[in-house]
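Would you mind keeping the following structure in view while I ask a few things?
Of the protein chains in this complex, one is absent; all others appear in place.
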Amino acid sequence: MADLAATRLSDKEDDFRPAGGLQLAARQLLRNPAATIGFAVLTLMVLAAIFAPLISPHNPIQIKLSAKLQPPSAVYWLGTDHFGRDVVSRLIYGARVSLSVGLLVILFSFSLGVPIGVLSGYVGGRLDATLMRLVDAFLTFPPLLLAVAIVGLLGPDIQNVMIALGVVQAPVLARLVRASTLAAREETYVTAVRALGASPTRIIVGHVLRNVLSPIVVQLTIGFSAAVVSEASLSFLGLGTQPPQPSWGRDLAEARRFMTDAPWLFLAPTLTIMLAVLSINFVGDGLRDALDPRSWVTRRRATQEADD
Amino acid sequence: MLFSPAIAQAGRRDLRVGVFGGDFGNFAPVVRYDIQGGLVLYNIFDGLIRIDFANRRVIPWLAEAWSQPDPLTWRIKIREGVKWHRGYGEMTAEDVAYTWRYHLETKSFQVGTALFPIDTIKTDGKHVLEVKTKRPFGPFPAVTMGYAGFILSEKAHKEIGAQAYSQKTIGQGPFMIDSVRGNEAVLVKNPDYWRPGFPKLDRIVMRAIPDSAVRLQSLMRGELDFMTHPDPKDVPEAKKNQKYTTLSTVGWNWDYQQFNLSTGGNEPYTNKLVRQAISYAIDREAIVNEIYNGQATITDNQIPEGFLGYRQPLLKYPKNGDLKKAQELMAQAGVKGYDVEVITSDKDWLRKELELVAAMVSQIGINYKIRNQDMGGFNNLWLNRRYQQHLEDITLVAPDPDATSWWFLHSNGSSSAYRNPKMDALLDGAREQIDPAKREPMYHQIVDMTLDECPLIYHCNVNFVQVYDKRLKGFVQTNQEYGQFHEATEWAS
Amino acid sequence: MALLEVENLRTRFATDRGVVRAVDGVSFTLEQGEVLGLVGESGSGKSVTSLSLMRLIREPPGKIEADKLVFDGVDLLKASESTMSSLRGGKMAMIFQDPMRSLNPVLTVGRQLTETLRRHLRLDGDAARRRAIELLEMVGIPLAEKRLNSYPHQFSGGMRQRVMIAIALSCNPRLLIADEATTALDVTIQAQIVDLVKRLTRDLGTAVIWISHDLGLVAGLCNRVNVMYAGRIAETGSVRDVFYRPSHGYTVGLIGCTPRVDRVGAPLTLIEGRPPDLIRPISLCPFLPRCAVAIDACNKTMPAMNTIEAGHAARCHADLSVFHQKGAA
Amino acid sequence: MNRHFVKRLAQVPLVMILVTLTIFIVVRSTPGDPIQIMLGMQTSPDAVEALRKEFRLDQPVLVQYIYWIGDLLRGDLGRSIRLNVPVSQLLAERFPISLRLASAAMLYAIALSIPLGIFAALKRNSFIDYLCTGFTVAGFSIPNFALAMILIYVFSIQLGWFPITGIGASEAEGAGFWPQISPYILPAVALGTLQTAVLTRLLRSSMIDVLSQDYIRTARAKGLANTTTLLIHALKNAMIPFVTMVAIQFGYLIGIQVTIEYVFAIPGMGSAILQAVVTRDFPVIQGFTLIIATFFLFANIVADVIYGLLDPRVRY
Partner (left out) sequence: MTAGPFIEVKDLKVHFPAPKNLFGSGGAIKAVDGVSFTLERGRTLGLVGESGCGKSTTGYSILRLIEPTSGQILIEGQDILQLPQSQLRPLRRRMQIIFQDAGASLDPRMPVGDLISEALEIHGLWPGADRRRRVRKLLDLVGLSTQHAERYPHELSGGQAQRVAICRALAVEPQLIVCDEPVSALDVSVQAQIVNLLQDLQKELNLAYIFISHDLSVVRHVSDEIAVMYLGRIVEKADRKRIFEGAAHPYSRSLLSAVSIPDPDVEQRRRRIILSGDLPSPANPPSGCRFRTRCPIVEEDCALHDPPTRLLEPTHGAACLHIQKSQELLKWT
């Protein structure tokens, strides 16, 4: 008969508060090189956007016709535009627009898409059917044209651009969250918690939402990059951000005329947008793996065998 | 290569024209048309009068002659032997009466601009028309016969129906509409055109290409023979290119700022000293060089060269502005600096001009908050006078100073945001004065008052530029954006 | 000459946590028509051994070495990929554990049968179809002709395993490897399949390597048994040697903790702890930390494979005759 | 399978009503009156009034919606306020062009993503894998009009291989194969690059998943030659999600051509809607957006049908 009061219980009363899930996810994320680089680039861009006044070499709005269309030089690292404004400074300030467009689109589609997705996924039945038909209706709407229509009709200032892009991304997220919630609801651990007598809210918030996070994060990164690129397209069509606020999209749109005579003007915003989208995608991929608990390693891993 | 220009030159009788914009709107002259529509209209219709651009005179065309038995009556002799396209018979005075009555009944866009003075229209036989005006109207030939100069064929209009007429338009000009699809309009030679020997070409294909750089590149690659509105920065390079002719003529248009003075509010710019200060702060030459790369001419008033009442481009404000004077005026007005919202439409060269102007006026403390609207949004705010200031450009068709002032300065002018009884009296008086010698000083007074009051500040007249294959001969350029007549264009043998 | 000779087979996998020695020196021979049982718990290396024989291990990250690996006169180590692929499904065949996932869901059963026949026996068209129908009837699938065009998801678990067997035996293989072939099936269906395999392999004279964690199954089916632990053979012998005269601590433990439906009430003797991590090198008997019958020698040296009696050997220092039963139960 | 298909079809009318409602609300909640905008500067108030009545703009919004739906059911999409031309005629001119461009772009995407996806999956986590995925992600991140500009500069101006404009030109009608096809190539590449990224990533992950399946191991255990195993067994499974995604992406393609149409002067659906939005030409906005939404909806349903056809588990 196995002796019940086995003496293997270690005496030291150490606190067994383990590293939280997010800490482990972060540790895992940093192990993925592409994601780390992406993360670094993004933080750099965010810092540049926040501290733009401090770090930008020149005033981005100041028109200096004498310095018009100068190639990259010591003074102007990436040259100047058709009004003699420094390209680097405009990219730094431009980050404010493009990144905030991306960020607000994420917030907007998250706050709209996730509740609808979770609700219709978990509750199901008629509510699910009606919500999904509404989502279908918006999903069938051609994304860029919906954005063009909203911006064109409500006026081209920033928040309208964001509303437009947010509205376009929300149904995609809602669809995805609903699918993940449906899958999560069938998981054994949800049945187990129900058996323990947990209330539906505890189940949704405590278990379903946390395990639905990973697909949401990936879709948000895709949404972010789509927003940055869409802002550029809208500016190209003349519906984007308002002068004098520099934005990557508008600078790219205005630089296309000089593609042959001042290529740096065209390449700088293009490469910046690509860099931003690439890094957000690598971070997204990295997060998808990092948020998967199977990749978490608590610090005690090495000693695992010892105490068996 | 797709359309290589190497097709045998001598015999070529077709022309491929690249225009800006997205598509070709409607071609019925009784329904408002945009610029691309106008380019087609001016080649499928002959007007009652035509403008002799060389010495800025109105010359009789389908209206062979006209007389004014008394200040209120005009008798117009319609040219005989002019046939409508596609066998719709000969053009008669009845057609002109029908057209103008149609305009008046449907209250079309031309009523406000050209037909407002008309009281009664009567035909006197097949080819004479007698029009009575409510009040004497001097610029009748230029404005009424100019703006509303395109006449419908009554028979065709009734048979085809007003709607279909927009696309299957029947004119009597050198070319006929063959087909309109997507961004392309195809015109073919009108076999029974009343002027023998014209047109020299059998077929014109017009294609709307929105991006100016792409339009020029298409020309250079041989996909087009003729293109308009190149990007100003590419014009010097085009001029140097041996294979192409580049024409750049001063256009009857201008870029201008307008203040909304109709609200009766007390914004700082309601003080005319502030407006004058702004005009002094503007470096018009910088605008011409930076925005139009030299393809424009400076001006500070509304009467272009060759118009009745024209004196010289810069009457009061120096070409590079006068910052000191501007700062003095601001001090005089007791205005240190203020914010104002300035709207403009979606033309990207105008948006850049506004950014430049905003930089200039910031030197006297005025902060222009720019709002770029799309065309629909802009018109909505502009026509309903829901704006503080705006920057826009305007193109004019009739070579008469009335058309350049009345609408903008008269208290019930459709685009005016200015109320000044003295100005109204001057404008109406000049309009009704028949004798050009007496009208000229009246317009000098109007211009001087505009320069002083500054309800509008004029920047420049933008040139119309066309680039086309050097082997094309006979194309006559005009100061009008629509005025691209191709009846004389032909491939040199 | 034995059908299959395996000497010191070692299969390792490079993982980010280190090199996993899944099979760490396995030697055995298999005669024609013999049924060999490979018994052991998960991680014992029994499946990896069979996959190594068929060279179905992806190299890298896997790596197969051996002093001798000869099947029917062919040196499997040096054989080219084309030779191996003509062997697989031809002279050597294999059936796997999960019938639900071992058949391609988008190809008809007939197609998956005839493609094997075409590959190895150059049968095609009608000849292949007819043979396929015969095979399905052989494994006891009713209305074989009609079922030829059905898809795997239209068959029950048992039926699908029968199809797998038909495919495996289609080219009359010299060796059939069954890797936990009935674990996923219900008991009554399992009995049917075991009975079928026993009958067919006896009729065709096919040698069988039956891999399973179920001692009862091996007891009923095999003539010889290799008990595997931590990638090595702990004990080998005839099925009666191993069951009635277990001579390795692990074998004793295993038999002790397996419940028997015909004996009730006797408490199960426990084996504490968990199988070892195959990454760290082992200097002593891998079962030592969990062994209830260890003696001093076990803490000193690595036990060699010593023979208990002809054909029966165990890699254990202890004398476990106390557990030996007198003759049959 | 048919039960599932019928259920999907049954949803269509409901979704369509919601779509028309959304379009209508978005369009009609606009500042700016199309008539006034169209008539422009020299309009007299009663001229505006006359035209408003003709286009029923003077009536309450709901009534206008019901009229629109009524006309819709009779197949009358209304008339463009600006062009004075029936919307259906505009559609007849522009939809085929957008469709051809979408198909060209999708062909390019498929032709590129199949080899890339399979190759990246086979050589997983190797240098080639990173190369393929890197290329596709780059395609994903560059705004398509910037790519278009670069393509024009390199392939039309410098190398002169392809024309810049020319889609929809009547000249090209009877001028043989190349003049008809060549104007589609650069726009298709510019438009299709995003789809290539999406499809390559999808095919790579579904190939990796299929290659790890037990039935692939069984195929190899049956001694099938590597190529046949790979192609027949693996691809047939991996293609199911791929083909479904192709259908869905094709639905999207129509809606995102605006910028490409602008650069290459293509008289497609996108530029017509943009033009209509800018001039508040409601009938055109409503008509075109409805058609694009319907096209997208049916692309989704076709995707379901294809899924059913390819995967026997759904069919039987």
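For the reader, a short list of remarks on this structure follows.
So that you can tell them apart, the chains are marked A, B, C and D in the order they are listed, and the count of residues begins at 1 in each.
Here, a residue touches a chain if its C-beta (ideal position, glycine included) is under 8 Å from a C-beta of that chain, and two chains touch if they have at least 3 such contacts.
Since we're looking at a predicted model, the values are computed, not measured.
From the set C:22, C:123 or C:217, the residue in touch with the chain omitted from the display is C:217, counting the whole complex.
Per the touch definition above, the residue from C:123, C:271 or C:294 contacting the chain not shown is C:271. Considering the whole complex, the residue from C:255, C:278 or C:320 that touches the absent chain is C:255. Screening C:190, C:206 or C:226 for touch with the missing chain picks out C:190. Contacts to the hidden chain, counted on subunit C, fall at residues 41-42, 156, 158-159, 186-192, 195, 213-220, 239-240, 243-244, 253-255, 257-262, 264, 267-272, 274-275, 290, 328-329.
Think of the hidden chain as still there; on subunit A it touches residues 1-2, 4-6, 8-10, 14, 16-18, 21, 24, 187-189, 191-199, 202, 206-207, 210-211, 293-294, 296-298, 300-301, 303-304, 307.
Operating definition for what follows: only the chains that are shown with their structure count from here on.
More inter-chain C-beta contacts link the pair A-D than the other of C-D and A-D. Nearest to the common centre of all protein CA atoms is the CA centroid of chain D.
If you average the CA atoms of subunit A and of subunit D, the two centres end up 25 Å from each other. Averaging Cα coordinates per chain places subunit A and subunit B 49 Å apart. Each of the following residues of subunit A touches two or more other chains: 152, 155, 256, 259.
Counting partner chains per residue, subunit C has no residue touching two or more of them. Across the complex, subunit D meets subunit A through its residues 11, 14-15, 18-19, 21-23, 26-27, 29-32, 137-138, 140-146, 149-150, 153, 157, 251-252, 254-256, 258-259, 262, 270, 273-274, 277-278, 280, 285, 289, 292-294, 296-297, 300. Remark: subunit B residues 1-3, 16, 22-23, 25-26, 28, 31-32, 34, 106-113, 163, 166-167, 179, 181-184, 186, 205, 207-211, 214-215, 217-218, 220-221, 223, 346, 374-377, 379-380, 383-384, 394, 407, 414-415 touch subunit D in the complex. Subunit A meets subunit D in the complex at residues 133-134, 136-146, 148-150, 152-155, 225, 229, 232-233, 236-237, 249, 252, 256, 259-260, 266, 270, 273-274, 276-278, 281.
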